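Submitted below is the structure of interest, expressed as structure tokens.
Missing here is one protein chain; the remaining ones are kept as they sit in the complex.
Naming follows writing order (A, B and C), and every chain is counted from residue 1.
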């Protein structure tokens, strides 16, 4: 009996991180724990919290596993006192071999000549390898494989006399996408890269200030949403107020459109628009662009649900829960030797057989990455006696890897990078397979005129191959740009 | 050594168990693990599996926690070899103090003069206390607080020469609700009490036979659904076939209607009808019985979803996900001293603020038990700026405790047992609050004429106080019947 | 790489248990934990404590592993309140398969019609199998493989009205060796079998009473040693005093001589004599019976130390620590593929090379069971350059298995049961190998005239094959007596 490899979830792109920070409230670390719990979907592998208390100094706890399984113990939380704390959740990798080590878990802490600082970061530096090589050559010792450590070493070598100034020095040398939450002994600091690829929100709780990747993390602690940190902005929060600076050359923002499609929680608000509503409107666009006669519109739960509701409303075809998700999904089971078809998917999903039998079903999903799960779901519907299966995808074909903080497979594994639409339909085995268009997607995102190809309003490199920041490290490792610059 | 204290923070009734058994397939225990995983919603506290292998005899593993966290380890599953195995999942209790001990976790195993047997049981005996006292007086030593052990001691004292015959002897002495899965060295046995209160399904996998509480547990292993075990029936499954017997006096069946409302999974089929479809139809009945003008119909996720879809379809008011459920819900977080209103609920649910603000919302839930959660959800909607909130409940008012295997609070804690409809509306604080009628419920359950008061088709004691089996132990502890018999 | 099996300790006989009980002092369970810690050498696999408190009733904790690793946690000990408690330590078995389950760990607790009782037992019943079969036939359900459960079921079936009387009834039906410590809600009970094979001591601490297998367990809590419980005696201790009864027919006592040779701690006192002193005197007898010219007398640590001191004193040959014991011995290491001779022994023992090189060494050990360790130690001495190695054994040849609570290998594995003295010397590979005589042993035990063959003063069946109680279960399983009765 061999060990099972049943992670049906690796047929999704994965966000690499979520960040949260708070200053000016008692037991700050408990608020961070709650905020990270609300951001758990952005990273399930590990979480860390650093807190500062004038008496005890900096304290740090970093753990593998869910926030709820670690940062709910009174004895652990008591080791994190103080009114200033930041935290981080990190994505999940497959095995332990070559996987994350606890030293890679953020926030990272460092002692500088003028005092300690802790930094947590969502995003990815596109020139981290080059910077790391340069720094090692000059005598820096790296303790982790985290990009964040590059920023720390750059700060250590800066001649500036304050930590925020050293951070500006350091961030002017890095390229890529970053939303950073950091802290000194008295300041909570937030920074967003000039393109604003990853989100970062500012909130208010009593007399304190909050920074979080998404508004849902403000909601869980009852904080008021103040505004988004702007692309290229650095904010320094103290109980006295929020200072703002723009240390980088100004650029046209390019927020990640995939945050709206899949990464962010549906109850978060981005750019003034409910994420749920954006997704429902993608479903509406999809119904207009790719109509088909059918008996039921069913989501692939849970990520396809809002678009399926939109499709149903626009098309008038009844919405139904044709596929049920098992909420206890977790580790993989041992596959009995007697063959079970699609066991991996069955652990997570089950078809509502009595509902589906004999019906023409429109299945709505948020995206297709490798296509393996789509295929298995189609097989399950077929087994249950569906008369027809029409797949509708609430994003354009995913054809290019992301270099800005999302874990994407190689191009060779991306279904849409290797097959025509017709080939994909045959591979998945459905009666029809349609994606929303890039323009349809932009319309759903309140860009009524669709995408502006001269100056796109979002980062959509995963669909278009149009990379707003040159992926230097990726090119060094052999990645080929669509249009060599 | 006292009885367990039930977790009271969840404002839901709770099923107390799920059972699964299989014979005639290799690595039977692996199939049991999968089946129990599909039945995890019926009991989250603990799980156990007993397997039999001619070389190694009976082997047993019982663990606290989810099936996925225990019965997925190769080293553990290797200790459970053989082609015959049964398993059990058990409900959740609060703490360790006075809580369940591992010896209470089923299946229970006993060595009889003619060989060993293991028994797992879903339901509750209403005369267990009296039987236990009698047995101790005669020299039986009890090792657990489980009802199942009464059955085992009665079997040990039977004069019959085979285990199935001893089981019949024993079950003729017990009263209450039971769906039992048991095994000897060569037989898989299933029994359902004469009223058929709890479900039990028969399935076929290759040359083997399967017994399971619900059809969703047949689906997960790809087994074919054969039929329901009938009320009062005992089946004895061997690789050679299934023998059936009816050892009890025949009675009018009274299946638990709450299985259809809440306990069973929506993708299960009971009495030939999809549970999802029953629930959707309750929503349709509710829309007819209790219409109201509004902008959105929103479910309390996840249990209110099918009824909300039905209500939306019948009323024409758009369906929307106004409340989002955090899928990482788990242990309780430490509440920061700075007050957070409704923190417990926020850990699990968040309002989709941008969607709800200014809207008249119909909120659909499956049931109201204590009413505490309903109240908090209403507050959250109000905070988010809802213009009106109308509660619609997809079951009649829950007024009476269950004595047949469901964990219900005292009558004094049941909102509907202590308040008029008007008082409940005020307590929850909504603009209107309506329950589906008993007749409406029965119509949704395909009893077109509604409930037959002379001979109700279901057990609905929790709504009606009409108990089909006298709750003797309960009466001894002070419970008062609606109509003293 | 295969898994290691390096338990050099299985070349020793192993005691199967230690018992301890206390009444009339606050936090009784804490004293039990200390007492069991002092008795840990009598059983390393598992330990259990049962305590009784009028408010909370009986509470029980049973754990695998050392006392110090389990019963030192404040949170655990708080669950065991009250002024009356008993405890048990249990020997270690090799693997998990077929090994002890937690339900086999004592004390066992049972609810009788007149209230609960807990029982812990050191020894072995020689008719347990026959009793178990009889009881199962009459409807008793066994939950463990422990002999103690036979006693409990016999008590459950007794017609007597008090627990002590039911215990007398039960113990009159059992055969074998037992030293029992038991408790009801108000009494601490001690019983020793009519031959007094296993030890049991009575102590006094403030106003309370203590029962313990050895006096060293009285010392650790500062209790005063009162007297030994007599063979065949039952004592019932309450804060008011100690009642004594002799419920069995009187017999000539036969205390286990191996307790003096190896099982008991050297700082315990048995029969008025220091165990250390007995062992030193065995060394003196050995020096007289088996002298040899040499440079050093070295013990095999730690069990051979007192006899080596005696041998040195009697012979005038200097005593030296030629073999050093690693005090961190524990789990087995993975054997590197590159061969290491005698790795198992090296983990535990190392030769003091600089001391041994070129010397004629007398090595003193307490006993030889399989002879495997002796052989390896000789090889290590040889590698270190010893000029001659003379083995002296502080017990007669071990030739017969024990049926009274000691874990002995099959006769086929006992070196002395299968080889002549000459063959043993060749097998171990030493220059000479001598055992103390039975008479010498008895003289060291203050029987100046040596062993009385007509009526031996001790149980020495492992040396003589003269079994004072017929090993009925053993004979049923094929064991052949020396002289068939």
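Assume a residue touches a chain if its C-beta (ideal position, glycine included) is under 8 Å from a C-beta of that chain, and two chains touch if they have at least 3 such contacts.
Here the structure is a predicted model, which means the values were calculated and not measured.
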{"item": "Neighbouring shown chains of the undisplayed chain, as defined at the top", "value": "A, C"}
{"item": "Contact residue for the chain not shown (choose from A:79, A:162, A:332 or A:447)", "value": "A:79"}
{"item": "Absent-chain contact - pick from C:25, C:50, C:86 or C:128", "value": "C:25"}
{"item": "Touching residue (missing chain; options C:204, C:251, C:346 or C:413)", "value": "C:346"}
{"item": "Residue numbers in chain C that touch the chain omitted from display", "value": "1, 3, 25-27, 30-31, 33-34, 37-38, 40-41, 44, 66-69, 71-72, 74, 77, 206, 216, 219-222, 265-267, 269, 273-274, 276-277, 280, 302, 305-306, 309, 313, 318-321, 324, 326-338, 340-341, 343, 346-347, 350-355"}
{"item": "Absent-chain interface as seen on chain A, which is shown", "value": "57-60, 79, 97, 102-103, 110-113, 136-137, 139-143, 152-153, 156-157"}
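Everything that follows uses one rule, which is that only the chains that are shown with their structure count from here on.
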{"item": "Most widely separated chain from chain C, with each centre as the mean of CA atoms", "value": "A"}
{"item": "Between chain C and chain B, distance of the C-alpha-averaged centres to the nearest whole Å", "value": "51"}
{"item": "Whole-Å gap separating chain A and chain C, where each centre is the average of the chain's CA atoms", "value": "62"}
{"item": "Residues of chain A whose C-beta touches two or more other chains", "value": "none"}
